[in-house]
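Data first, discussion second: the structure below is written as structure tokens.
The complex is shown incomplete by one protein chain, all other protein chains being positioned as in the whole.
Our next item is chain A:
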Amino acid sequence: MTRVLSDYAPEAATTWNAGAVHPEPEVATDDATPPTADEATALLTRVATGDQRAFSDLYDLIAPRMLGLVRHVLKDHAQSEEVVQEVLLEVWQTASRFDPNKGKAVTWMLTMAHRRAIDRVRSAQASRDRDTKIGIRDLGRDVDTVSETVEISIEHKRVEKAMARLSDLQRQAVELAYYGGYTQSEVAEMLNIPLGTVKTRLRDGLIRLRTELGVAS
């Protein structure tokens, strides 16, 4: 694939999830301002009414982030694009379900993408080396990743810092589960520890992460 640099616009992006990433300048909208988190919600609301133009903008906002996450789990680029395509169509179909009172639009879409990615990786485990590169420190810095905006980079550091506040064992369990796509039972087996211990580590680790990231509980 062609590597495309982002047209990073620092003055326009005000929040971490501003999504100031335009991997395909040639298909970017006329709107020079990258969508903010609130715009993601606004776009999704318009998409729910069948607005294809809003969907086009939403694609620009979310597709590179979805692909980043899905490929981190799946590794294989072609399969990851297939999954992202499925998720995007699911977003189109189910946009009316999104409830802004129950979370951020970006979270809603990335949750769908993560779910599909782990479904795929579990259905095709043999085709993938599941033991490599699952940690936060290994988050894709591959040659064809889009250049990050300062905001995304800051956000990455923030998550990395929050992850550093977990105990090593908690972090390992959370990373294996979320980025590795392993079930809690598989994690227990891999680490040769009781399932109950894995559950406790996941729970305590995620609570700590939630606190460190300042997400309201």
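Everything below uses one rule, namely that contacts are C-beta pairs under 8 Å (C-beta built on N, C-alpha and C of every residue); 3 or more make two chains touch, one makes a residue touch a chain; residues count from 1.
Quick note on the criterion: contacts and distances are computed from a predicted model.
UniProt records the chain missing from this view under the protein name "Regulator of SigK", selected from "Phosphate transport system permease protein PstA", "Molybdopterin synthase subunit MoaD", "Regulator of SigK" or "Glutamate ABC transporter substrate-binding protein". Contacts to the hidden chain, counted on chain A, fall at residues 1-4, 6, 16-17, 21, 23-24, 26-27, 48, 50, 52, 55-56, 59, 63-65, 67-69, 71-72, 77, 80-81, 84-85, 88-89, 92-97, 99, 102-104, 106-107, 110-115, 118, 122, 136, 139-142, 144-146, 148, 152, 155-156, 159-160, 174, 177-179, 181-185, 187, 199-200, 202-203, 206-207, 209-210, 213, 215-217.
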